[in-house]
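One protein chain is absent from this view; the other protein chains keep their places.
Our next item is chain A:
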Amino acid sequence: MDELDLLKKDWNKQTEHKTLSVKDIYPMLHKKSSSIVKMLFYISIAELIFWILISTIPYYTSDEFRTKLDKVYTNDYILNGLNIFSFSIIAVFIYLLYKSYKSISVTDSAKKLMESILKTRKIIKYYVLYNLIMVGLSLIIGLYYGLSNDPKISNIANLNTAKIFIISIVVIVFIAIVILLIWLFYRLLYGLLLKRLNRNYNELKKLEV
């Protein structure tokens, strides 16, 4: 006889676990879920807040920074334009995340459910990537302005073009390494969180080949 048929015979008989009563089940409804969707949700909220703070705190807390920034962007239109741009990007991400969370449904097929979760994770990933690129770019632009316009820096170092070139390279490499490290940290974070999901998703995909 087929092994599974033997198991089938026994399958419905087994009741190892104690049967729960209505009273046991009620409190379960109000407990907190610990699903990966919940975790992803918290991470995305943290992500949004973190990057908004990173980009606004220096401006509002340091007068020096504000005056410097105002000097760099002598034109108010540019500064306003940039602000509008970055806030609309954030708004777009919030909208996409919201839509994508809404589409996660536990009553879909397993494959569809996994795809919706992976899509949500991708949106968070792009948001982080966007922020990292912006941080990198603004640091590099800041460096360029500092070296070419700030008399303090150029006087102290008494810089010639070769020196400026070398310093720039070193700083850019440094920024790139920091950004890469943050990126790796994210990879690890999501990797751990979604390890099982990814494994099962690949297993399902393998079936379709």
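One rule holds for everything that comes next: contacts are C-beta pairs under 8 Å (C-beta built on N, C-alpha and C of every residue); 3 or more make two chains touch, one makes a residue touch a chain; residues count from 1.
To be clear about the criterion, contacts and distances are computed from a predicted model.
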### Record-based protein name (UniProt) of the chain missing from this complex, from "RNA polymerase subunit sigma-70", "Carbon-monoxide dehydrogenase large subunit", "Glutamyl-tRNA(Gln) amidotransferase subunit A" or "Macrolide export ATP-binding/permease protein MacB"
"RNA polymerase subunit sigma-70"
### Task
Since one chain isn't shown, list which residues of chain A touch it in the complete complex.
2-4, 6-8, 10-11, 14-17, 19-22, 25-26, 28-29, 31-37, 39, 105-114, 117, 193, 196-197, 199-200, 203-204, 207-208
